[in-house]
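Up next, subunit A:
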Amino acid sequence: MIDISQVMVTAGIVLAFALNGAVIFTILDVKGASWMQRRPGPLHVGLRGFIFPLAEIIKFFQKEDITPTNVDSAVFKWAPAYVLASVFGLFVVVPISPTLVGSDLDLGVFYLLAISSLSTLGVLTAGWSSANKYSLMGGIRAAGQLIAYELPLILAVVGVVIQAETMSLVGIVEKQIEFGLPFVLSGQGLAFLIFMIAATAEMMRVPFDMPIGESELVSGFLTEYSGVRFLIFYIAEYMNMFILCAVASTLFLGGYHVPLLPVEWVNFYGPVVLITKTVFLGFILVLVRWSFPRFREDQLQNLAWKVLIPLALLNILITSIMKVVF
Partner candidate 1 sequence: MNLSNNAEFIESLSSKFPNLENNFDTLKIKVKTSDWTSTASMLKDEFNLTYFSWLSAIDWENEVSVGDPPKEPVSPCFEIIFCLSDSIDGNVVLVSTEIEKENASIPSLVEVFAGSNWHEREAYEMFGIEFSNHPNLEKMYLPDDYEGNPMLKSFELISREVKPWPGEVDVEGMPEDGSEGGS
Partner candidate 2 sequence: MKKFRPKLPGFLTGMKILLFNMIKTLSPLSPNPNVNYPFEKEIVAPRARGVIALDQDACTSCMLCARQCPDWCIYIEGHKELQPPAKPGGRQRSRAVLDRFDIDYALCMYCGICVEVCPFDALFWTPEYEYSEYNMGDMLHDKNRLDQWLNTVPEVEGLEN
(Lines give C-alpha, C1' and ligand atoms only; values in the text may rest on other atoms or scores of the structure.)
Protein backbone atom coordinates (compact mmCIF):
# COMPACT_ATOMS: atom_id res chain seq x y z
CA MET A 1 0.00 0.00 0.00
CA ILE A 2 1.70 3.25 -1.04
CA ASP A 3 1.20 5.75 1.70
CA ILE A 4 -0.25 8.89 0.27
CA SER A 5 1.87 11.24 2.38
CA GLN A 6 5.15 9.89 0.86
CA VAL A 7 3.79 10.38 -2.62
CA MET A 8 2.59 13.88 -1.81
CA VAL A 9 5.99 14.86 -0.39
CA THR A 10 7.83 13.56 -3.44
CA ALA A 11 5.38 15.28 -5.75
CA GLY A 12 5.95 18.51 -3.80
CA ILE A 13 9.74 18.25 -4.12
CA VAL A 14 9.53 17.44 -7.80
CA LEU A 15 7.10 20.30 -8.49
CA ALA A 16 9.21 22.85 -6.59
CA PHE A 17 12.45 21.65 -8.16
CA ALA A 18 10.95 21.70 -11.68
CA LEU A 19 9.28 25.11 -11.55
CA ASN A 20 12.31 26.77 -10.02
CA GLY A 21 14.46 25.19 -12.66
CA ALA A 22 12.22 26.63 -15.37
CA VAL A 23 12.40 30.09 -13.74
CA ILE A 24 16.20 30.01 -13.47
CA PHE A 25 16.58 28.98 -17.08
CA THR A 26 14.12 31.59 -18.36
CA ILE A 27 16.15 34.29 -16.64
CA LEU A 28 19.39 32.78 -17.94
CA ASP A 29 18.05 32.66 -21.49
CA VAL A 30 16.49 36.12 -21.68
CA LYS A 31 18.95 38.10 -19.58
CA GLY A 32 21.91 36.26 -21.05
CA ALA A 33 20.68 36.94 -24.56
CA SER A 34 20.22 40.63 -23.89
CA TRP A 35 23.68 41.03 -22.38
CA MET A 36 25.18 39.25 -25.36
CA GLN A 37 23.36 41.62 -27.68
CA ARG A 38 24.61 44.78 -25.97
CA ARG A 39 21.25 45.64 -24.43
CA PRO A 40 20.07 45.62 -20.79
CA GLY A 41 17.12 43.23 -21.26
CA PRO A 42 13.96 43.53 -19.11
CA LEU A 43 14.59 46.31 -16.62
CA HIS A 44 11.48 47.88 -15.21
CA VAL A 45 9.84 44.67 -13.93
CA GLY A 46 11.47 44.87 -10.55
CA LEU A 47 14.81 43.82 -9.03
CA ARG A 48 16.32 45.25 -12.25
CA GLY A 49 14.34 42.79 -14.32
CA PHE A 50 15.28 39.52 -12.59
CA ILE A 51 11.76 38.59 -11.54
CA PHE A 52 10.46 38.96 -15.06
CA PRO A 53 9.37 35.25 -15.33
CA LEU A 54 6.83 36.01 -12.60
CA ALA A 55 5.59 38.95 -14.64
CA GLU A 56 5.49 36.72 -17.72
CA ILE A 57 3.32 34.14 -15.97
CA ILE A 58 0.89 36.78 -14.72
CA LYS A 59 0.79 38.35 -18.17
CA PHE A 60 -0.15 35.08 -19.80
CA PHE A 61 -2.78 34.32 -17.16
CA GLN A 62 -4.62 37.51 -17.89
CA LYS A 63 -4.38 36.99 -21.65
CA GLU A 64 -7.39 35.64 -23.49
CA ASP A 65 -7.20 31.97 -24.35
CA ILE A 66 -8.35 31.93 -28.01
CA THR A 67 -9.50 28.70 -29.62
CA PRO A 68 -9.80 29.38 -33.36
CA THR A 69 -13.00 28.26 -35.10
CA ASN A 70 -12.49 25.19 -37.29
CA VAL A 71 -9.92 23.72 -34.92
CA ASP A 72 -10.09 20.13 -33.67
CA SER A 73 -10.85 21.50 -30.21
CA ALA A 74 -10.50 18.31 -28.14
CA VAL A 75 -6.98 17.64 -29.37
CA PHE A 76 -6.11 21.34 -29.50
CA LYS A 77 -6.99 21.85 -25.83
CA TRP A 78 -5.09 18.82 -24.53
CA ALA A 79 -1.89 19.05 -26.62
CA PRO A 80 0.03 21.23 -24.15
CA ALA A 81 -0.88 18.80 -21.37
CA TYR A 82 0.96 15.91 -23.07
CA VAL A 83 4.14 17.97 -23.41
CA LEU A 84 4.01 19.14 -19.78
CA ALA A 85 3.26 15.65 -18.50
CA SER A 86 6.23 14.16 -20.34
CA VAL A 87 8.55 16.82 -18.94
CA PHE A 88 7.26 16.49 -15.36
CA GLY A 89 7.72 12.75 -15.57
CA LEU A 90 11.46 13.14 -16.05
CA PHE A 91 12.01 14.88 -12.71
CA VAL A 92 11.09 11.81 -10.72
CA VAL A 93 14.31 10.01 -11.51
CA VAL A 94 17.03 12.67 -11.33
CA PRO A 95 18.92 12.39 -7.98
CA ILE A 96 19.73 15.74 -6.37
CA SER A 97 21.61 13.87 -3.63
CA PRO A 98 21.84 10.18 -2.77
CA THR A 99 18.70 10.34 -0.61
CA LEU A 100 16.87 13.31 -2.09
CA VAL A 101 15.43 11.71 -5.23
CA GLY A 102 11.83 11.17 -6.37
CA SER A 103 12.14 7.41 -6.50
CA ASP A 104 15.34 5.64 -7.35
CA LEU A 105 14.10 3.20 -9.96
CA ASP A 106 16.70 0.70 -10.96
CA LEU A 107 15.39 1.10 -14.51
CA GLY A 108 15.94 4.87 -14.18
CA VAL A 109 17.55 5.57 -17.56
CA PHE A 110 15.10 3.35 -19.43
CA TYR A 111 12.15 5.16 -17.79
CA LEU A 112 13.78 8.51 -18.58
CA LEU A 113 14.06 7.90 -22.31
CA ALA A 114 10.60 6.36 -22.59
CA ILE A 115 8.87 9.33 -20.96
CA SER A 116 10.84 11.94 -22.90
CA SER A 117 9.50 10.63 -26.20
CA LEU A 118 5.91 11.30 -25.09
CA SER A 119 6.35 15.03 -25.87
CA THR A 120 6.61 14.24 -29.59
CA LEU A 121 2.95 13.23 -29.48
CA GLY A 122 1.97 16.51 -27.83
CA VAL A 123 3.84 18.66 -30.35
CA LEU A 124 2.52 16.76 -33.37
CA THR A 125 -1.09 16.94 -32.25
CA ALA A 126 -0.68 20.64 -31.45
CA GLY A 127 0.53 21.32 -35.00
CA TRP A 128 -2.04 19.05 -36.65
CA SER A 129 -5.09 20.27 -34.75
CA SER A 130 -4.48 24.01 -35.20
CA ALA A 131 -6.09 23.92 -38.69
CA ASN A 132 -3.44 26.34 -39.95
CA LYS A 133 -1.09 25.49 -42.79
CA TYR A 134 1.91 26.97 -41.06
CA SER A 135 1.35 25.09 -37.82
CA LEU A 136 0.67 21.90 -39.79
CA MET A 137 4.12 22.22 -41.38
CA GLY A 138 5.58 23.09 -37.98
CA GLY A 139 4.00 20.01 -36.41
CA ILE A 140 5.22 17.66 -39.18
CA ARG A 141 8.71 19.10 -38.96
CA ALA A 142 8.64 18.70 -35.16
CA ALA A 143 7.59 15.06 -35.44
CA GLY A 144 10.36 14.31 -37.96
CA GLN A 145 12.97 16.08 -35.88
CA LEU A 146 12.08 14.68 -32.45
CA ILE A 147 11.92 11.11 -33.68
CA ALA A 148 15.14 11.48 -35.66
CA TYR A 149 17.00 12.78 -32.58
CA GLU A 150 15.52 10.26 -30.17
CA LEU A 151 17.90 7.60 -31.50
CA PRO A 152 21.26 9.35 -30.93
CA LEU A 153 19.98 10.37 -27.47
CA ILE A 154 19.34 6.73 -26.53
CA LEU A 155 22.51 5.36 -28.11
CA ALA A 156 24.63 7.98 -26.34
CA VAL A 157 23.11 6.94 -23.00
CA VAL A 158 23.70 3.25 -23.77
CA GLY A 159 27.46 3.92 -23.68
CA VAL A 160 27.12 5.34 -20.18
CA VAL A 161 24.99 2.44 -19.00
CA ILE A 162 27.54 -0.07 -20.26
CA GLN A 163 30.32 1.69 -18.40
CA ALA A 164 28.25 2.05 -15.23
CA GLU A 165 26.71 -1.43 -15.43
CA THR A 166 23.51 -0.11 -13.92
CA MET A 167 20.51 1.77 -15.15
CA SER A 168 19.68 3.49 -11.89
CA LEU A 169 20.82 7.06 -11.95
CA VAL A 170 21.98 7.01 -8.35
CA GLY A 171 24.00 3.91 -9.23
CA ILE A 172 25.60 5.75 -12.17
CA VAL A 173 26.65 8.61 -9.92
CA GLU A 174 27.97 6.18 -7.31
CA LYS A 175 30.00 4.52 -10.05
CA GLN A 176 31.48 7.86 -11.03
CA ILE A 177 32.33 8.65 -7.40
CA GLU A 178 33.92 5.26 -6.96
CA PHE A 179 35.75 5.63 -10.28
CA GLY A 180 37.01 9.07 -9.21
CA LEU A 181 36.54 10.78 -12.59
CA PRO A 182 33.15 11.83 -14.06
CA PHE A 183 32.24 9.82 -17.13
CA VAL A 184 32.88 12.73 -19.52
CA LEU A 185 36.59 12.47 -18.77
CA SER A 186 36.73 8.72 -18.51
CA GLY A 187 35.80 7.49 -21.95
CA GLN A 188 32.35 9.01 -22.60
CA GLY A 189 33.42 12.41 -24.04
CA LEU A 190 32.05 11.63 -27.52
CA ALA A 191 28.80 10.37 -26.01
CA PHE A 192 28.50 13.63 -24.07
CA LEU A 193 28.80 15.67 -27.28
CA ILE A 194 26.23 13.54 -29.08
CA PHE A 195 23.91 13.72 -26.07
CA MET A 196 24.14 17.52 -25.94
CA ILE A 197 23.48 17.93 -29.68
CA ALA A 198 20.53 15.53 -29.55
CA ALA A 199 19.24 17.26 -26.40
CA THR A 200 19.32 20.65 -28.18
CA ALA A 201 17.24 19.10 -30.91
CA GLU A 202 14.84 17.60 -28.37
CA MET A 203 14.38 21.04 -26.84
CA MET A 204 13.81 22.52 -30.34
CA ARG A 205 16.33 25.24 -29.62
CA VAL A 206 18.37 27.01 -32.29
CA PRO A 207 20.16 25.62 -34.37
CA PHE A 208 17.39 23.04 -34.46
CA ASP A 209 14.33 25.29 -34.08
CA MET A 210 12.82 24.43 -37.45
CA PRO A 211 9.40 23.60 -35.88
CA ILE A 212 9.20 27.13 -34.49
CA GLY A 213 11.14 28.80 -37.31
CA GLU A 214 9.90 32.34 -36.80
CA SER A 215 11.16 33.63 -40.10
CA GLU A 216 9.48 30.83 -42.10
CA LEU A 217 6.54 29.39 -40.24
CA VAL A 218 5.57 32.47 -38.24
CA SER A 219 5.96 30.34 -35.09
CA GLY A 220 5.26 26.81 -36.19
CA PHE A 221 2.90 24.71 -34.12
CA LEU A 222 2.62 27.46 -31.50
CA THR A 223 0.98 29.92 -33.93
CA GLU A 224 -2.62 29.41 -32.80
CA TYR A 225 -1.91 29.13 -29.09
CA SER A 226 -2.37 32.04 -26.72
CA GLY A 227 -3.01 32.63 -23.05
CA VAL A 228 -2.55 29.81 -20.56
CA ARG A 229 -1.96 27.15 -23.22
CA PHE A 230 0.93 29.11 -24.66
CA LEU A 231 2.21 29.57 -21.09
CA ILE A 232 2.17 25.79 -20.60
CA PHE A 233 4.16 25.29 -23.81
CA TYR A 234 6.54 28.07 -22.73
CA ILE A 235 7.17 26.61 -19.25
CA ALA A 236 7.39 23.09 -20.67
CA GLU A 237 10.10 24.26 -23.08
CA TYR A 238 12.26 25.72 -20.33
CA MET A 239 11.58 22.83 -17.96
CA ASN A 240 12.58 20.45 -20.72
CA MET A 241 15.81 22.41 -21.10
CA PHE A 242 16.44 22.31 -17.35
CA ILE A 243 15.78 18.61 -16.95
CA LEU A 244 17.84 17.57 -19.99
CA CYS A 245 20.75 19.64 -18.66
CA ALA A 246 20.28 18.04 -15.24
CA VAL A 247 20.23 14.55 -16.79
CA ALA A 248 23.33 15.38 -18.85
CA SER A 249 25.18 16.52 -15.75
CA THR A 250 24.14 13.43 -13.75
CA LEU A 251 25.08 10.99 -16.51
CA PHE A 252 28.24 12.66 -17.72
CA LEU A 253 29.50 15.30 -15.31
CA GLY A 254 29.28 13.30 -12.12
CA GLY A 255 25.87 14.34 -10.77
CA TYR A 256 25.88 15.63 -7.20
CA HIS A 257 29.56 14.88 -6.60
CA VAL A 258 32.79 16.79 -7.26
CA PRO A 259 35.94 14.62 -7.23
CA LEU A 260 37.81 16.58 -4.53
CA LEU A 261 35.12 17.12 -1.93
CA PRO A 262 34.78 14.51 0.85
CA VAL A 263 32.07 11.97 0.18
CA GLU A 264 30.50 12.06 3.66
CA TRP A 265 29.20 15.57 3.23
CA VAL A 266 27.57 14.75 -0.09
CA ASN A 267 24.08 15.19 1.31
CA PHE A 268 24.84 18.84 2.01
CA TYR A 269 26.74 20.06 -1.05
CA GLY A 270 25.01 17.64 -3.45
CA PRO A 271 22.14 19.89 -4.61
CA VAL A 272 24.39 22.95 -4.96
CA VAL A 273 26.85 21.03 -7.14
CA LEU A 274 24.14 19.63 -9.38
CA ILE A 275 22.49 23.03 -9.82
CA THR A 276 25.80 24.72 -10.74
CA LYS A 277 26.60 22.02 -13.28
CA THR A 278 23.13 22.32 -14.81
CA VAL A 279 23.29 26.12 -14.97
CA PHE A 280 26.73 25.88 -16.58
CA LEU A 281 25.37 23.55 -19.28
CA GLY A 282 22.36 25.85 -19.64
CA PHE A 283 24.66 28.83 -20.23
CA ILE A 284 26.45 26.91 -22.98
CA LEU A 285 23.05 26.24 -24.61
CA VAL A 286 22.13 29.92 -24.35
CA LEU A 287 25.46 30.87 -25.94
CA VAL A 288 24.79 28.37 -28.75
CA ARG A 289 21.26 29.64 -29.24
CA TRP A 290 22.27 33.26 -29.88
CA SER A 291 25.24 32.61 -32.13
CA PHE A 292 23.88 30.00 -34.52
CA PRO A 293 21.54 30.32 -37.49
CA ARG A 294 18.98 27.62 -38.15
CA PHE A 295 19.52 24.35 -40.01
CA ARG A 296 17.47 23.50 -43.06
CA GLU A 297 15.09 20.58 -42.65
CA ASP A 298 17.03 18.02 -44.74
CA GLN A 299 20.40 19.04 -43.30
CA LEU A 300 18.89 18.45 -39.88
CA GLN A 301 17.86 14.93 -40.78
CA ASN A 302 21.19 14.17 -42.50
CA LEU A 303 23.04 15.25 -39.35
CA ALA A 304 20.94 12.89 -37.23
CA TRP A 305 20.90 9.79 -39.42
CA LYS A 306 24.24 9.99 -41.16
CA VAL A 307 26.46 11.52 -38.48
CA LEU A 308 25.18 11.22 -34.94
CA ILE A 309 23.85 7.67 -35.00
CA PRO A 310 27.00 6.08 -36.56
CA LEU A 311 29.14 8.00 -34.04
CA ALA A 312 26.95 6.81 -31.17
CA LEU A 313 27.22 3.18 -32.36
CA LEU A 314 30.98 3.58 -32.65
CA ASN A 315 31.06 4.89 -29.08
CA ILE A 316 29.10 1.90 -27.82
CA LEU A 317 31.55 -0.42 -29.62
CA ILE A 318 34.58 1.26 -28.03
CA THR A 319 33.01 1.29 -24.55
CA SER A 320 32.15 -2.39 -24.73
CA ILE A 321 35.67 -3.28 -25.93
CA MET A 322 37.14 -1.18 -23.13
CA LYS A 323 34.72 -2.89 -20.74
CA VAL A 324 35.96 -6.31 -21.76
CA VAL A 325 39.63 -5.33 -21.69
CA PHE A 326 39.63 -3.72 -18.23
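The candidates came about this way: all candidates are chains of the complex that A comes from, given by their letters.
Convention: a residue touches a chain if its C-beta (ideal position, glycine included) is under 8 Å from a C-beta of that chain, and two chains touch if they have at least 3 such contacts; residues count from 1.
A quick note: this is a predicted structure, and the numbers were derived from the prediction, not measured.
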{"item": "Touching candidate - 1 or 2 - for subunit A as found in this complex", "value": "2"}
{"item": "List of subunit A residues in touch with candidate 2 within their complex", "value": "32, 35-40, 43, 287-288, 290-292"}
